[in-house]
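A short write-up of the structure that comes next.
Of the protein chains in this complex, one is absent; all others appear in place.
Chains: A, B and C, in written order; residue numbering restarts at 1 for each.
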């Protein structure tokens, strides 16, 4: 099972990519995907408490279960306007 | 000595003219011009307490003395915007 | 060429030239708030057909200058454009256009609201409403620029 991960703003800069494909295990949640990324990109750690996340274009809580093919987005604090 | 009187909105409708020339006596004030007009146009009486007045393009109090050639304006309650 | 910042007359109003007039080349202004007043098709139960605006135009310009000065006193960095239309207006047409630019949005909203409140209080402009079955001159506020209570009301509404 795989998901697409979308990264924005500084998270994209840290990862060096705005879109990643990552494998997920059964029972995966947004939080487990985040933890895997934070191991891969240690600078993600500082966003642990401030990111928002979305699944398939809906804001979603970190404990939300995800499924094969989902698009998961991690959003640093926003600054539009 | 003469002044120009400018009338607006319903005052103009009552008088049938937006601009009048009227003689004034020495010591005339805006109030005395108004009283003369109110004798001439009894329907002005209802505006006694709600009009504003201006002399030579400045808002002015009713007790303001006026001089030959002044432009006196009587303004019913406004409704712009 | 930009339009004058303050104006009154029969020409149809448009926001874009006023925004351009106060915001073009602005480097330190982050917020522009605009107000348009439109002629509505009903008023206190009457079906409005059109409105004719009368004004004492040169005194209106002086009233607008006074409003601009009040705003400059209260919000020193604000820039203001304020135009009122006269003559016959159909339903949906704009009678007044106000644009305020400031560094931050709270001030822009407040100063723009203050401007329209003061226009309604002290601009020598009158609405002649033609409705189904008759016509009437709308009479609102006794204009008195020195009435500090009215001015305080406008500021209270704007800055609440």
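Everything below uses one rule, namely that a contact is a pair of C-beta atoms (placed from the backbone, for glycine too) under 8 Å apart; a residue touches a chain by one contact, two chains touch by 3 or more.
Owing to the predicted nature of the structure, the values given are computational and were not obtained by experimental measurement.
A.B. asks: Could you run through the displayed chains and say which ones the absent chain touches?
C.D. replies: Displayed chains contacted by the hidden chain, ordered by label: A, C.
A.B. asks: Applying the definition given at the start, please give the residues of chain C touching the unseen chain.
C.D. replies: Touching the missing chain: residues 14-16, 19, 23-42, 91-92, 94, 101, 103, 105-106, 108-109, 112-113, 116, 157, 160.
A.B. asks: Please identify, in ascending order, the residues of chain A that touch the omitted chain?
C.D. replies: Touch set of chain A with respect to the missing chain: 6, 8-10, 12-13, 50-52, 54, 57-59, 73, 75-81.
One rule holds in what follows: only the chains that are shown with their structure count from here on.
A.B. asks: Name the shape of the chain contact graph, picking from line, ring, star, complete and other.
C.D. replies: The chain contacts form none of line, ring, star or complete graph.
A.B. asks: Rounded to the nearest whole Å, what is the centre-to-centre distance of chain A and chain C, using the mean of the C-alpha atoms as each centre?
C.D. replies: 49
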